[in-house]
Every structure is written in structure tokens, then in C-alpha cells.
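Here the complex is missing one protein chain, while the rest keep their positions.
Moving on to chain A:
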Amino acid sequence: MNARPTDVVAFLVRQHAEIRDLFAEVEASEGSAREEAFHRLVHLLAVHETAEEEIVHPYVRRVVDGGDAIVDDRLREENEAKQLLSDLDEMGPHHPDFLKHLEVLRKDVLMHARAEERYEFIHLTREGDPARLAKMTAAVEAAEKMAPTRPHPGVESATKNVLVGAPMAIMDRARDLIRKVMGEDK
């Protein structure tokens, strides 16, 4: 396995790459393989966005000149993407319109990720405090490692989303975990 980057920007950029590749995987697979890849995508997206909202955006608001406006733009993109993700998750990978909606989400997420890299992360690298950035990495990493809630084998009913963990539920759990890690030595 690859060595993990220690810089939070490198870490988040790596997640962007993984997300992009996961979209391709979901699209290319079928049946249960698609379902499985889609769950990984939902999990990674939920964890990633939560980490950015909890850790990166507040820091940028605080230390970057014009940071509020930059973060507001990003949050607007994120909220759109979150809504799409929730709808898509509810719809499930077997719905006939799934791929059409996935495509819309993919484009939104890619554009959002590129905007973050160009207009937000660049300030972290320029103006961020290295010790603080390293600490952020630890929190993002902990959230990423948070065990995904897996569907119970054989569960095919309409209640499965509850068991799998809808995006909002994953975000709640990630938020708690991140706050715990970041709060250890405030």
C-alpha cells in the first residue's frame, strides 16, 4: 500500500483522486459490484466533505484574507452536491435513472474538487501553520478509517438504507469523530 501523505492538502487531493476513480468504478460495474462500489463512494464522499467542513473551511475563514467569501462559494457547491448525493442514495443503484443522476453528481463533485484545489487549498499551503496542518491530517485520516456501516447480508428490503447508513448518518458520525480528534488539545 502507498505511503500516506502527512500534509493535509496532499491528503485531501489524494481523496479527490480516489473519489474520481470511484465514480468510474461505479459506472463501469454492474449488479452487486456496482452496489458495493457505490457504498464505498457514498462513504468516502460523506467523510471527505465532513472533514472539509469541520476542519478546513473554518481554518480558511480564520487565517485567509477573503477566506469567508472563498468558503461561502465552496459551501454552496457542497450543499448542491450533498443534496444530489442524498437523492442518489435514496434512489439506489438499481433505479433505471441511477446512471443519469450519478453523471450529474460526478460533474458537480469534480468541479467542486478542482475549485477547492485552485482557490482554497492553495491558501492553506501558502499561509497555513505546518503544525496545525499536520494535526488536521490526523483528524481527516481518523474519519477516513471510520468503519463503514455495511449492509447486512441478504437484506434487500426498502429499509436497507437505514442499515447501510444514509450519507447524513455517516456525516454525523464523522463529525463526532473529527471533533474528538481535533478537540484533544485545543
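A few notes on this one:
In the analysis below, contacts are C-beta pairs under 8 Å (C-beta built on N, C-alpha and C of every residue); 3 or more make two chains touch, one makes a residue touch a chain; residues count from 1.
The definition used in the following text is that contacts and distances are computed from a predicted model.
For the chain that does not appear here, its UniProt entry gives the protein name "Ferritin-like domain-containing protein", which is one of "Ring-1,2-phenylacetyl-CoA epoxidase subunit PaaD", "Ferritin-like domain-containing protein", "ATP synthase gamma chain" or "Ligase-associated DNA damage response exonuclease". Interface note: of A:Ala17, A:Ala33, A:Ala69 or A:Met168, the residue touching the hidden chain in the full complex is A:Ala17. When the missing chain is restored to the complex, the residue among A:Leu44, A:Leu110 or A:Met146 that touches it is A:Leu110.
Taking the whole complex into account, chain A touches the unshown chain at residues 1-3, 5, 10, 13-14, 17-18, 20-21, 23-24, 106, 110-111, 114, 117, 122, 125.
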